[in-house]
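Showing just some of the chains, left in place.
The first chain written gets the first letter, and so on, giving A, B and C; residue counts start at 1 in each chain.
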Amino acid sequence: MSDLSKMESRKMSYRVDGEFFIITFTDPQTLNSLSGTDFLYLARLLEIAETCESVSFTVLQSTGRFFSAGADISHISKVQKAAQQDPTGMLGKWLAEFASRNVFVTHTFASHSKILVCCLNGPAVGLTAALVMLCDIVYSMNDKVYLMFPFANLALVTEGALSVTLPMKLGYNVAHEILMFAKPVTYHQLIDKVIVRNYMLSDTETFNSQVLSDLQEKTSGLHHDSIINMKELLKRPILSELKRANIDEVADAMKYWVQSLPQQRFQEIGMKKRKHKF
Amino acid sequence: MSDLSKMESRKMSYRVDGEFFIITFTDPQTLNSLSGTDFLYLARLLEIAETCESVSFTVLQSTGRFFSAGADISHISKVQKAAQQDPTGMLGKWLAEFASRNVFVTHTFASHSKILVCCLNGPAVGLTAALVMLCDIVYSMNDKVYLMFPFANLALVTEGALSVTLPMKLGYNVAHEILMFAKPVTYHQLIDKVIVRNYMLSDTETFNSQVLSDLQEKTSGLHHDSIINMKELLKRPILSELKRANIDEVADAMKYWVQSLPQQRFQEIGMKKRKHKF
Amino acid sequence: MSDLSKMESRKMSYRVDGEFFIITFTDPQTLNSLSGTDFLYLARLLEIAETCESVSFTVLQSTGRFFSAGADISHISKVQKAAQQDPTGMLGKWLAEFASRNVFVTHTFASHSKILVCCLNGPAVGLTAALVMLCDIVYSMNDKVYLMFPFANLALVTEGALSVTLPMKLGYNVAHEILMFAKPVTYHQLIDKVIVRNYMLSDTETFNSQVLSDLQEKTSGLHHDSIINMKELLKRPILSELKRANIDEVADAMKYWVQSLPQQRFQEIGMKKRKHKF
C-alpha cells in the first residue's frame, strides 16, 4: 500500500517512538476539522500502525484548542455541487464521498489490533468524537473537554458505531438524553467511564508529552504480546456488533443525504442561521 | 383497533401535544396501582402513540405521591377465586389473566419506536417499576423517588424484562443485591444511570409541566426522523434479548402462580402479616 | 400442579411405558382438531412428562386419517362472539384465548427436556404442524403425510416458532416457497430432513406400536442421562432464538386478530367460500 505519499494530508503527522505509533492533528487554525480525504488518511495511518511489529499503542494527539471540530463544512458544499453534476446522482456521489469513507475509517478503528489511546486536549465533534468513543483509553487535559454529537440537529444519525459505544460506555439512558437532544457530553459524564485520567493541565504540548512519558514508564517491562492479546480478548464480544452498527448507521444516513437534508442544515450552521445545542 | 373506548380505564388519561404523546396515571387514591386490564390499556395507548406520525416522544406522567404502586392486590384475589371455578384451571386462568397481559405490555414497551420518557414523581413498584426500567429517559422530581422489586418476597421472579434491564443499567452485582434481598433501588443508585436529571421539586404538577416545557425547548429545531431512527439504532443490539427475557420470566413465574404461592404472599401483605424489605 | 383433572380433554390420552411418555390424540372424528384448551392440556402433559425421572422420550401419536387438522374452527367463532361483549375488547379476549395459549404451548415444546418423537400417521395443519416441526425426531407412516401452513391464506403469520424451525430444517428458500404461497409441505420435502424414517405402513395402530417397539429395542442398554444431556447440548444454540420467535410471531399475529381478519377468513373456509391451496 505504497500510495500514502500521494494522498498526503496537511492536517496530521505521525511518528513511531518505540512501542508507540503517534498520530498528531496539526491544523489548529481550522480547529482540526477534517475532510473525507483526511479521514481516509487517518485510516491509512492506522493500517500502517497495524503492520509495525514493534508497536503496541496507537496514540492520537492534537494541537490547539480543539481535539477536532469534526467534518470540514466547506468540503460538504463542494461535494454537494459535484453531486448535482455526477452521472450517478446524489446517491452515487454521497456513497463515494461520505458513506465509503465513514464506513472505512470506522471499520479500521473498530478492528484495530493495537491499543488506541486518545489524548483529549479539548472538544471533539461529530465523527471524530465518535472515533474518540472507539478508543480503548482516553486521557483528558482538564475538565473543560467535551464531546458533541449534534446528529439530531443535522438531520443525521449516529456515526462511527456510536449507537453501540455510547450506551455501552455511558449507559443506555444517558445515551438517549445526549443523542435525542443533541446535547454535549460533559467531562463529568465522561470521567471514569471514557476518560480514565484527568491530567489537569492547560497546555496541549505539556499534556501530550506528559502522557507519552507516563505511557513509557507504565509499559516498561511488560510483555508486548500479552497486551495485544488481551485487547483482542476484550474486543471479541463486541466486534460483530460494532461492524453491524457501522453499516446500519451509514445505510440509514444515506436517506437523508440523498434528500439533501444534512447539507441544508450544515449550510444553515455555516451561515449562523442554526445553532448547536448547549 | 377501534375497541379502545370499550376497555376504557379510569386509571389513566392521554393527550397528544405536538411531538409528545402524554400518558398520565390519574388515580392517586390507590397510589396508581394497576390491574391487568389497566396494563392492557396502557399497552394500547402505546400502540396508539406508535401510529401517530407527528409523535417522537411518549411521556409517562403520574399524579399524587406514588408513580405507581404496581399490581392491584384486590384484583389478584378476584382472579384466584375465578381460577378455582375455571374449566382450564389455575394454569388457564393465570395464563389468560396474568401471563398474557404481562407479556403483552412488556413486549409493547420493549418494541416501542418512540422515545419513552418517564417523569418519576415518586416510588414505583413491581411491574410498573420494571416498565420504568424499560424507558429510555427518566427524570426524577426529587431524591425521594425509589423503585421496588419485591419479587423474592412474593414467590415471583423478575417481570418486564428486568432480568436484562437491571444488570444492563445498574450493573450486574448491584442487580443481584437488589433482587436477591428484595431491596428498594434508591435514588442514589438510579441517578446518572437510569435517572438523567433530578428536578429537585416537591409538587408533581409543577414537575410534570416543567419537564414538558423543557422537552419542547430541547427538541425545537431538531430533526424528527433522526430521533426515531437513532432510538432504533440504540435498541437494535438488545431487542432480541429483551424479548427472550420477557417470555422466560413469565414462563418461570407461571410455576409459582399455579402453586398459588404469590397469591398467598400477596394476601399476607394485604393482611399486614408480611412486610416489604427496606 | 394438581388441577389437570379439572381441565381434562376428551381429545387426547397419555400413558407412561418405561422410558416413554406417550400422548395420543384420540378424536379421529374431528380429524384431531384442537381448541385452545386442548393445546393447554397438551402443554400440561409435556410438563408432567418433564417431571417423570424415568422418562427419556415424549412420544406423540395420533389416530385415524389425520395427525391433527389444527385449530378447531368452531372454537374461533365462539371466542369472537365472546370478544364482542368482553370489557377488555378484542385485544383482551384474543390475548387471553389465543396468544397466551399459543405462546405457552410453543414455549413448552421448545424448552422440553425429553426427546420429542412424533409418529406422523397423516397430515398435520397449522399450529399442530408447527409443533411437529419442533419435535426432535419424526417418523412417517407412509409417503402420503404432509404438513400445511396456510397462514398467508388466513391473514396470519407463522406460529409455534416456525419462522425459525422451517428455514433451519427445510432450507431458507424452500421455507419461503412454502409460506408465501401457503403450499403444503410434501413428504418428499420432509424426508431425511424432518422425517428420519418412513415406515411404509397403512394402518395407524400398527404404525404406532411398531415405532414403540423399535424405540424400545433401539434404546436398550443406552445411558438415560447421556440421552437427555445430548439433547440439551443440541438445543442450546437455538433455544434463545426459538423463544424470541415465539413472542414475535404472536405479537405480530395480534394485529390481525384485533382487526378480525383471520376470524373472517376462517369463517369463509368454514362456509367453503375459501379453499386451501394445493
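FYI, a contact is a pair of C-beta atoms (placed from the backbone, for glycine too) under 8 Å apart; a residue touches a chain by one contact, two chains touch by 3 or more.
All values derive from a computational prediction rather than experimental measurement.
This structure file defines a homomeric complex of 6 copies, of which 3 are shown in place.
Here is the rule we go by: only the chains that are shown with their structure count from here on.
Across the assembly, the mean Cα position most removed from that of subunit B is the one of A. Remark: subunit A and subunit C have CA centroids separated by 52 Å (rounded to whole angstrom).
Per-chain CA centroids place subunit A at a distance of 37 Å from subunit B. For subunit A, residues touching at least two other chains: there are none.
Residue ranges on subunit B touching subunit A, taken from their complex, read 115, 135-138, 168-169, 192-197, 218-219, 221-223, 225-227, 229-231, 233-234, 236-238. Looking at the complex, you find that subunit B touches subunit C at residues 1, 3-4, 6-7, 37, 40, 44, 87-92, 95-97, 99-101, 103-104, 107, 111, 240, 243-244, 246-248, 251, 254, 258-259. Within the complex formed with subunit B, the subunit A residues making contact are 151-158, 163-164, 166-167, 171-177, 179-183, 189, 241, 244-245, 248-249, 252, 256, 261, 265, 274, 277.
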